[in-house]
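Heads up, the thing below is written out as structure tokens.
As you look at this complex, bear in mind that one protein chain is not there, while each of the others sits in place.
Order of writing sets the chain letters: A, B and C. Residues in each chain are counted from 1.
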Amino acid sequence: MAQKRKQVRKQRLGVWLFGAYGGLATTVVVGARAIARGLRGPQGLTTESDVARGVPFAPLGDLVFGGHEIRSGDYASAAAEIDARTGTLPEELRRALRRELAADSRNVVTGVLANAGATIQKLATAKLATGKAEARASLRAQVQRLQADIRDFQRKHKLERVVCVNLTSTEPLLRLGPAHRSITAFERALDKNQTSAVRPSALYAYVAASLGLPFVHFTPSNSALVPAIRELFEVNGAPFMGCDGKTGETLVKSALAPMFRHRNLRVLTWQGYNILGDRDGEVLADRDNKRSKVESKDALLPSILGYPLHTHVGIDYVPSLHDLKTAWDFVHFEGFLGFRMAMQFTWQGCDAILAAPLVLDLVRFADLAHARGEAGPMPHLACFFKQPFGVGEHDLHKQFEALRAYLDRVRSGA
Amino acid sequence: MAQKRKQVRKQRLGVWLFGAYGGLATTVVVGARAIARGLRGPQGLTTESDVARGVPFAPLGDLVFGGHEIRSGDYASAAAEIDARTGTLPEELRRALRRELAADSRNVVTGVLANAGATIQKLATAKLATGKAEARASLRAQVQRLQADIRDFQRKHKLERVVCVNLTSTEPLLRLGPAHRSITAFERALDKNQTSAVRPSALYAYVAASLGLPFVHFTPSNSALVPAIRELFEVNGAPFMGCDGKTGETLVKSALAPMFRHRNLRVLTWQGYNILGDRDGEVLADRDNKRSKVESKDALLPSILGYPLHTHVGIDYVPSLHDLKTAWDFVHFEGFLGFRMAMQFTWQGCDAILAAPLVLDLVRFADLAHARGEAGPMPHLACFFKQPFGVGEHDLHKQFEALRAYLDRVRSGA
Amino acid sequence: MAQKRKQVRKQRLGVWLFGAYGGLATTVVVGARAIARGLRGPQGLTTESDVARGVPFAPLGDLVFGGHEIRSGDYASAAAEIDARTGTLPEELRRALRRELAADSRNVVTGVLANAGATIQKLATAKLATGKAEARASLRAQVQRLQADIRDFQRKHKLERVVCVNLTSTEPLLRLGPAHRSITAFERALDKNQTSAVRPSALYAYVAASLGLPFVHFTPSNSALVPAIRELFEVNGAPFMGCDGKTGETLVKSALAPMFRHRNLRVLTWQGYNILGDRDGEVLADRDNKRSKVESKDALLPSILGYPLHTHVGIDYVPSLHDLKTAWDFVHFEGFLGFRMAMQFTWQGCDAILAAPLVLDLVRFADLAHARGEAGPMPHLACFFKQPFGVGEHDLHKQFEALRAYLDRVRSGA
Partner (left out) sequence: MAQKRKQVRKQRLGVWLFGAYGGLATTVVVGARAIARGLRGPQGLTTESDVARGVPFAPLGDLVFGGHEIRSGDYASAAAEIDARTGTLPEELRRALRRELAADSRNVVTGVLANAGATIQKLATAKLATGKAEARASLRAQVQRLQADIRDFQRKHKLERVVCVNLTSTEPLLRLGPAHRSITAFERALDKNQTSAVRPSALYAYVAASLGLPFVHFTPSNSALVPAIRELFEVNGAPFMGCDGKTGETLVKSALAPMFRHRNLRVLTWQGYNILGDRDGEVLADRDNKRSKVESKDALLPSILGYPLHTHVGIDYVPSLHDLKTAWDFVHFEGFLGFRMAMQFTWQGCDAILAAPLVLDLVRFADLAHARGEAGPMPHLACFFKQPFGVGEHDLHKQFEALRAYLDRVRSGA
């Protein structure tokens, strides 16, 4: 096993991004290149911290990026646009990486819009949104095209290993039905061109599963990890994990709430307000798309604290902030003798900057798991997600202990 | 062993408070009585949470309180004074507990002021501060008087078990020397009446150790747990732990800082400002006494994060707040690509309300350890202290896992 | 004129509260009594500050309270309930005022529910909400009953002067139409028993106007100060002012926004979030009632700053807070060279405590205006309202200068 891994490690690792020119994906690509070139340090990457020492993760310099995208563009201009709004990707950095970014841009091809909803539809390049050919294409034809895109990428770059990551905008909740319960039923729906049974994320996840590629579902969209598609990942021996990267306010919640439990301080209310102004915020201003997000954030407190309480998670669109998200949380709790006290925090972070290292960490973990022959959900990655698939534990510290234990097992060759 | 413990449990447990009429001690006594009588719930008590289920802690109703105090007073009036300022101990509660509080007040006797420093001296009852007899008394005479006080308390209430708790005001740092290195040297200093080698906390701790009683050092004063006195606790088979109860801002720090480490987010600066207006704040306004406190709060971040960083812990006296302490912390950190972000929190709590349940938890844990035949430091109680004696781990969650593991051992009879 | 005023001043002043047992009205009554008896100081009252020196305001001890209320109760129990939740009206105070509160309670009579909306309806005493007699009563009959109630109060207490204050819960927005444009049209609607044209506030305001009594509209409900009713106030020579008392977050906004204008700092975004848990919060949880409130709060920033900007005013119901409202505001602005900076504030106040002194101030000002022969709107009182009737100026400081100028005129006998 160890020997096989070593061979594998000699080759480069493909990273296929669904939503390839979004703010997050662009930050991932620019960042991976900058760190590989030594222009920036490895802050934010758990896989570069002491806990990961001695684990054979794919070197960042070995990554090859490609992906599907519904908007036109390229990494250099996407990065310049981001920098103008947030100051995260300065000119000198972009200049130094010009060549790499151009090469990565050549690997980005047109995505799909099947049943994406009006708000996402509006983001798409005019040609794609109104394109007759694409609009007429059956789901099956779309799936085959997506599969071919990824196989071309592998062939062109001689990549034995590819990890797929879903970074598309949050979609409206999909109403799940019989078509999502088994892979047979799902494929029948595809054959019948039953568009209402899918969303773009469903097609992307299905394509990854059908190719037997590891899959990271970084968004809250509920269409990707339905039982049918999970079944296909298991059958094809590919690991997957999701959903919704745990970055700002929710990360802090999951770190802080255990303190209240340890001390038997009774939390009465935990109100959270998030304001942000990036494309994600714009998409979330659509009430339907927001619902996916808010439900994803709201479950964790009762789980950590062990009792029901009054919670609220607000997300509001504030254009002037762009991606510089600000959150205010108000925690009202009872201590000794029922006396009421309060804690507040504000979190001022850049969403893409917080999320990008998680994407790289998850790509490396998924690749490692695949190399180790693991298939299906990766519960040891729970600490990276707001809704860790199949994991009931939301306490960040316990989740992190699980990660540490996994890495110990990897190091010990187990 | 288990049988012996059962017998022991039949008897009541003495709780001897050094600093018996302070805001914290008063809240401890009123609170224990209120909970025992069912007038209030057990919020804030870890020993009443699910982690402690099945562990034979002393019932709160079995506690008998007494203690040493340098100011005159009684629990009813001390509690009324506290309530007028903070609203924590309302009239109806005090009225319901009148009889118990009067009984407990009868167990409070005069404390000592040896080398206490000017600020603490000023708090003392005029008679004590200027009393000729006491002032002339040798250290040895004082020690013997303190020992006799506790023995009288035991005899009067037929208490086989007594736990001592130091809740006195923060003292100026004591310069440690050869006299503190061994019990022989320390007792020689007592014999020579070398007042500069002691502070009240040193005498109190020595008295507890000399009587072989469990001892909880809840304040940051550095004179209590010197090597000499620790030696005596070990010799006499008594457990001890300290120092400085971890309540507000520091508690949050120790819960939150691990998150930054897990995520490899580099903390550049952690500034903390505490404002409070109780007697403790007044004592800390004295630069000397403050030094003990600030040093106690400042060590934990580099320990959790694993690297040096810019930190600051300010404590300022704001009379209008009384015991309703407010803290503001500002955390400046670097994420992916070195981008800088910030988190702030404010913590608005009542110090005595936060600390009192810890005192009761610690009393019960110390009693349990003594009953189990444990002597010396109790490292499993690290989560309760800012400077846990002999424990390098400051991560609240890991400290709590150690506590949980200890309780598992207790339950399994190990 | 001055002579007439002096005579008037010899008599007591009736204060008729619509919504007499609400949290605010109860705090007004208890507070006025407490200050008059010297049990509390005059904090919060502009009419007791140096700006008002030498102006012949009605002494607080001369007030007689009465009012309409849809719930059963009395002041002593309403005050006890408030205190249990907020600690604002402690037992010793209520005990001392027992007799006065009982007397005031005897002046409270049953209010009306005409077209109040489901949420307010639910608050009403069962008997009133379902009472057949009342339900069958025509609008004209209801109006006559309300008029008789106030005249009885005047007769019983020999009151020449009565000021009416609307403190009822925020109602759903009333769709205004031809019936509200003239008093003739409005009275025709009453005669036709056109319930959809009124809300309780409309009836209360109409009753005050019909009796020629000064009227303070302290809530945002839009049914009270319609043109028809304003016409009647003018005709009957009575002054009025509204609407929606400016207490917490909005007060701060109107004090702070001018700073940004003076310095030519361009505000891009001003987001405000209010959380509160009293009956008002419960009523506002109903989307319809909330709309009245939010519209009332949102107009002032563009007016002060002189340009459109992104604003948001959120109000969320947090039961654990009761009346201890907390607001968080985030202000994003551009300075020199377009550089973006931010200011945040949190405001933690008790709504009733902030509003009650305004009610007393407004009662005194309204009485003063009436005595001076002023009728119609009182623009000098703009500083007390979120939506000052007929006043475009929202800058608190300029509003206050207008108040100061009015008081100067009063003092100079103009």
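Here, contacts are C-beta pairs under 8 Å (C-beta built on N, C-alpha and C of every residue); 3 or more make two chains touch, one makes a residue touch a chain.
Owing to the predicted nature of the structure, the values given are computational and were not obtained by experimental measurement.
For the chain left out of this view, which of C:R37, C:R266 or C:R372 touches it?
For the chain that is not drawn, the touching residue is C:R266.
Check the options C:G61, C:P178, C:G237 or C:G335 and report the residue that touches the missing chain.
C:G335
Which residue among C:G54, C:G306, C:G392 or C:G413 touches the omitted chain?
Missing-chain contact among the listed residues: C:G306.
Residue-wise, where is chain C in contact with the chain that is not depicted?
Looking at chain C, the ones touching the missing chain are residues 27, 30-31, 34-35, 40-46, 48-51, 88-89, 93, 251-252, 255-256, 258-259, 261-266, 306, 334-339, 341-350, 353-354, 356-357, 383, 395-398, 400.
Can you list where chain B touches the absent chain?
Interface with the chain not displayed, on the chain B side: 268-269, 271, 273, 275, 310, 312, 314, 316, 318-321, 326, 328, 330, 332, 340, 342, 344, 346.
Here is the rule we use: only the chains that are shown with their structure count from here on.
Could you tell me the distance, in whole angstrom, between the mean C-alpha positions of chain A and chain B?
Chain centroid spacing, chain A to chain B, equals 46 Å.
Based only on mean CA positions, could you tell me how far chain B sits from chain C in angstrom?
Distance between chain centres, rounded to whole Å: 50 Å.
Return the residues of chain C touching two or more other chains; collapse runs of consecutive numbers into ranges.
Chain C, residues with two or more chain partners: 346.
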